[in-house]
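Only one protein chain is missing from this complex, and each of the others stays in its spot.
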Amino acid sequence: MRNLINIFKNGIIKENPVLIIMLGLCSILAVSTSVVNALGMTLAFSFVLIGSELTISLIRKSIPKTLRVPIFIVVIGSFTTIMSLLLQAFLPDLNKALGIFIPLVVVNCIIIGRVEAFASKRSVIESLFDALGMSLGYGIVIVSIGAIREILGNGTILGYQVFGPNYNPALFFILPPGAFLVIGIEIAIINKILAKPKKVKQEG
Amino acid sequence: MSELQSLMNIFISAAFAQNFVFIRFLALCSFVGMTTSMENAIGMGGAVTFVTVMASILSYVVYQFILVPLHLEYLQTIVFILTIAVFVQLVEIYLKKAVPSLYKAMGIYLPLIATNCMILAVALLNVTENYNLLEATVFSFGASIGYVLALVILAGIRERLKYVQIPSILKGYPIIFFIAAFIAVAFMGLQGIAR
Partner (left out) sequence: MKNSIDILKLGLTLGLVCLIAGFALSATYSITKDKITEQQRKALVQAQKEIFPDATEFKKIEISETKVGSATLKELYECLNENENILGYIATASTPGYGGNIIFVLGVNSDFSVKGVKVTEQTETPGLGANIAKSQFLEQFNGKTLNDEFVVKKDVKPVTSATISSRSITNGIKEILNFTSKNVKEASK
């Protein structure tokens, strides 16, 4: 059980897929214009990640080595399409808000990465906890960015006015540059918190 | 509007006004990862351009001649990504055997390209925007040029960053994102130029 909890916690902090491993950036920046959108994206993402990790882990012993990638693509792609169809049918407003980033979940590096590095090698229950942890890690980042951008850029949170009616929102944050700025700040903060003397991958 | 004007419009919109990196937020992983040197940026840019244009054409053909007649449009995501992955694999195999020098230059980028979200996005947008084959080709080329532009700009800046003092809290990715934010502001100014 301890092992499972560690796997879960791993996805949130130590190996946070976005802030530490730097994956899945596109959807994070594009969809974080409001908390509602960010939550919706997390839902869509988690559905595919959890489904894919579970399925791949279930069949991991029967996957021939040379067929790894095609099978991963078929499984992840199927879950993505199923998720897309369900959203179109039952949550059309969210579907419109997330737009092209729904089908793009299939190329979200986090999913392919976890399926390859974890689910194809570990048990079903471990993969479940990994998927849950990674989903939460992803969710925390996108929702926090979404909250900052919505509060500063629109004066609301979850649609509710935060500041008085005289607040002139700093539109900058809702627009593309704001997204880059906010994630830059978040990474800087988390680097400071984790301040280990480790070399950041791309520098040097 | 003449046909040529409309095509120019599509190209300029894809490359600048609706730049795929700074406005549409696509291909960010390679944007951050492949700009450590100008060489990498240009190599990746060239490879992506080739794959994007070819894969767009392929996906278009598959969509129009297989998915639509069979009413299987809802499978476009999975079919497109498989088409792209297979195409990249074939290119890799072919290059390895036929043009080893080019394989050495471009080879490392190819596996990374399969997960490049811009390529899939372009294929999907060709469908939603109802482009014909010529428009789709121009669109995918425009998108790629915009991508190359983005990479080259950032690579140029990053090469010079090495000689600059950066506060330790900003070292690494944070400063890159701040820079990207300002470039994005510049591109936003271009938004109205294509109608």
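Letters are used for the chains, namely A and B, taken in the order the chains are written, and counting of residues starts over at 1 for each.
Here is the rule we use: contacts are C-beta pairs under 8 Å (C-beta built on N, C-alpha and C of every residue); 3 or more make two chains touch, one makes a residue touch a chain.
Note that the coordinates shown come from a computational prediction; the quantities given were computed from them, not determined experimentally.
Only one residue in the set A:86, A:125 or A:189 touches the chain that does not appear here, and it is A:86.
Although one chain is not shown, part of chain B still touches it, namely residues 1, 18, 74-75, 78, 130, 191-192, 194-195.
In the full complex, chain A touches the omitted chain through residues 33, 59, 62-64, 66-67, 70-71, 74-75, 77-78, 81-82, 85-86, 88-90, 92, 96, 153-154, 169, 171, 174-175.
Keep this in mind: only the chains that are shown with their structure count from here on.
Of all the residues in chain B, the ones that touch chain A in their complex are 22-29, 32-33, 36, 74-78, 81-82, 85, 115-117, 120-121, 124-125, 128, 169-178, 180-182, 184-185, 187-188. Contact residues of chain A toward chain B in the complex are 22-23, 25-26, 29-30, 69-70, 73-74, 77-78, 80-81, 84-85, 100, 103-104, 106-109, 112, 175-181, 183-185, 187-188, 191-192, 200, 202-203.
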